[in-house]
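Heads up: the structure comes next, in C-alpha cells.
Excluded from the complex is one protein chain; the other protein chains are retained at their positions.
Per-chain numbering from 1; labels A and B assigned in written order.
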Amino acid sequence: MRRTVAILTGNPLSLLGMGLVSFVILAAALADVIAPYPGHAGAVVDFANANRPPGADYWLGTDVVGRDVLSRILYAYRVALGLGLVVLSIAPPIGVAVGLMAGYIGGWTDYVLMRITEVFLSIPPLVLALAIMGVMEPTLLNAMLAVTAMWWPWYARLVYNITRGEKVEGYVLAAEIIGASKAHVMFREILPNCVPAIVTKMTLDVGFVIIIASSLSFLGLGVQAPTPDLGSMVSEGTRYLPDSWWLTVFPGLAILVAVFGFNLIGDVLRDVLEPD
Amino acid sequence: MPPPETAFTGNDRPVVTILSRLLRRLVSTLLVLFGVSLLIFLIARVIPGDPARIALGPRASEEQVEAMRETLHLNEPIIVQYAFFLGDLLRADLGISLYSNRPVMTDIAEYLPATLELVFLAGFLMVSLGLPLGALSARYRDRWPDDLIRLLTLLSVSAPSFVWAVGMVLAFSFAIPLFPIAGRISETIDIQVVTGFLLVDTIVAGRPDAFVSALHHVILPAFALSLSGIGQAARLTRTNMIATYEQPHVEMARAYGFSERDISRRYAFKPSLIPSLTVIGLDFAALLGNAFLVEVIFAWPGISRYGVGVILQKDLNAIVGTVLIISATFLIANIVVDLLVSVINPRIRLSEHGK
Partner (left out) sequence: MPADRILEVCDLRLAFRNWAGTTEVLHGIDLAIAKGERVALVGESGSGKSVTSRIVLGTMQDVPGVQVAGKVRFDGTDLAEMTFKERRRLRGREISMIFQDPTMALNPVFRIGALFHEVQKRRDPTIRRDAACARAAEILREVAIEDAERVLDSYAFQLSGGMNQRVMIGMALINRPRLLLADEPGTALDVTVQSQTLELMRHMVAQYGTSLLFVSHNLGTVREFADRIYVMYRGNIVERGPTAAIFNNPRHPYTRALLAAIPRLTGGGIPEIAERSEAFLEPMFIHPEVTE
C-alpha cells in the first residue's frame, strides 16, 4: 500500500492525472462557489449576452441563450461525477458476485451465468444503453440504470477469469480441506486476489462512464435540459459550427480533461498493482 | 548413444480442423443471438404503456387499439408473444416500423451499408495504424518513442468519438478545408446503388472520379471513428508484445544474435498477435456503437439517424430489429477474427480437437 502511494506520487504522469482529477472533483464540489454565474446551470435566458465569444466577462463564452459556458461546464462535472459514482457503486458488486459464483461453483451455475453475461457482452455497449433508454423515459435516473445494466458484465467476466485461475491454487484447496464454506472461500480467500484488478478497472471506468453517459446525452437520450451536461452541450453546439466554436470545443475539452485524468491514474495503478 | 526418439503428435488436416471450429463457433453464436433476441424482447416489453396505443397514437378508438392488440398478439402470455416474435424472426421478418411505415428489414437494409462502410474502414485504420504503433512502443519500451506513443494513445481513448469528430471537422473541414463537411459523396455524382457500399458501387459502375469522391468523404469520419480504437489497439499490442518479449524464445533469438528488428517482428510481434487480435475483435463493438455518434456530426446517412429516430418514437419493432442486426454484425465480425486467429495460430490450426 505504502509502495503504491509512493509510486503514484513519484510518477510525473500519475501526478498530472491526480492534478487533473482533483481539479475536476473540486470544480464539481465547489461549483456553487466558483462558478461565475451559478444561476446559469438552469433554464436562464439572457439574450443581451447571447453568443459571446470567450472574453473577460465570460471566460469560455456564452451559448445561444446567453448562458455562461464555464459555469455550465462546472455544474456538468457535478452531474458526470455523480453518475460515475452511482454506476460504479452498483455495477461492480453485481458483476463481482456473478463472476465469483460462476467461476468458483462451476457446473450449471457457471454455464447459465456466463451465457447471460455473454449475451450482454455481445450487444455493443452504447447500443444496449440506447435500447434501454429507448423504452424508458430519458431521465438522469434511467440513464444511470441503462449504463449500470451494460456495465456489470465486464466485471463478471474479469472476476470469472481470475477466479478460474485461483480456484486451483494451493491456498484455496487448503481452505476447502479444512472445511471452509463456499461463501468463505469465495469472499475471503479468492476475492482479495481480485481486488487489484477490480480497483484498476474501476479507476479506468470512471472515465469510460463519463464517455458513455455523455454519448447518450449527445444523442438526446441521457440527461435532459436544462440540467447541464457535457454531451448535450456539444450536441447543441454543433449546430453553430464553425462560428460559435467555443460551444463545442470547451465542453469537449472538459470531457477530455476529466477522462484523461482518470486514465492516467488508472494506467499507473495497473502497472503497480498488476505487474505482468 | 541414447535411443532415438519418435514421439510425435500431429494433424495433417488443418482445413478440417478450422472448418469444424467454424461450425462450432456458428452454433454458439446462434445460441448467443437467441439470448440477445430474448433480452431485447424482454427490454421492449417492460416499457410502460400499451405498445398498441403508442403505435396508433392518442386519437385512436378503443376498438382500433383492441384490434391492434390482437394483431400484435399482445393479449397472449409473454412466452407466446416471444414465440410469435421468434417465428417471424426465422422468416427474416422484423415487423413493420411505425416510424417509416415500411418493413424494418427494408429500412435496415437501406441504412446499414453506409454505417458498415464507415465501420469497416475505421476497423481497417484501427488495425493498420494501431498494431504498428503498439509494436513500435513495445520495441522502444521506456524510451522516448514509447513515452510519446503511450501519451498520445491514452489521450485518444480519453474522449468520446463525437468530440474527435468535432475537432476534426473544425480542423480539417473549416480551418484547413481539406475534406468535405458532410455527406457520403459529392452531390453532383449519381451512382446506381448495388451493394450500398459506395466504395464498391463506384467501382462496379466504373467511375473512378466517383470512387475518389466517396473516399474523400469517408476518410475524415472514419478516422474520427477509429481514433479511440487505434489507441486501444496500440495499447493492447504493446502490453501483449512486452509480455512476449519476456518469453524464453526471445532470449534464445538474442542468444543467436538475430537483429532487434527481426526479433521485434518475428519473435515478439507475431506471437503476440494471437491474444491481441481476439480482443481487437471485441473493440469492433465500440466502433459499431460509436458510429451512431460520428454519423450525427458528419450527417452520414447511416443507421444512426434511423436508430435515434425510432428510439425517440418508441418504435418497438424497429428498436428490437436494429439492436438484433447490429449485434449479429458484431458477432459475425468476431467469427471472422476468430478464423483469422486460427490461421495465424498453429496451435489451433493443427490441434486434433481444436482446443
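Some observations on this one:
One rule holds in what follows: a residue touches a chain if its C-beta (ideal position, glycine included) is under 8 Å from a C-beta of that chain, and two chains touch if they have at least 3 such contacts.
Everything numeric here is computed off the predicted structure, so don't read it as measured data.
Taking every chain of the complex into account, the chain not shown here touches B.
Contact with the undisplayed chain is limited, among B:186, B:247, B:278 or B:313, to B:247. When the full complex is taken into account, the listed residue touching the unshown chain is B:267, out of B:41, B:85 or B:267.
Residue positions on subunit B in contact with the hidden chain: 1-10, 142, 247-249, 251-259, 262, 266-267, 270-271, 274, 344-347, 350, in rising order.
Here, only the chains that are shown with their structure count from here on.
Distance from the subunit A centre to the subunit B centre is 23 Å, each centre being the mean of its Cα atoms.
The touching residues of subunit A, when paired with subunit B in their complex, are 13, 115-116, 118-128, 130-136, 207, 211-212, 214-215, 218-221, 231, 234-235, 237-238, 241-242, 245, 248-249, 252, 255-256, 259-260, 263-264, 267, 276. For subunit B in complex with subunit A, the touching residues are 31-33, 35-36, 38-40, 43-44, 46-48, 150-151, 154-155, 157-160, 162-163, 166-167, 169-170, 174-175, 243, 282, 285-286, 288-290, 292-293, 296-297, 307-308, 310-312, 314, 316, 319, 322-323, 326-327, 330-331.
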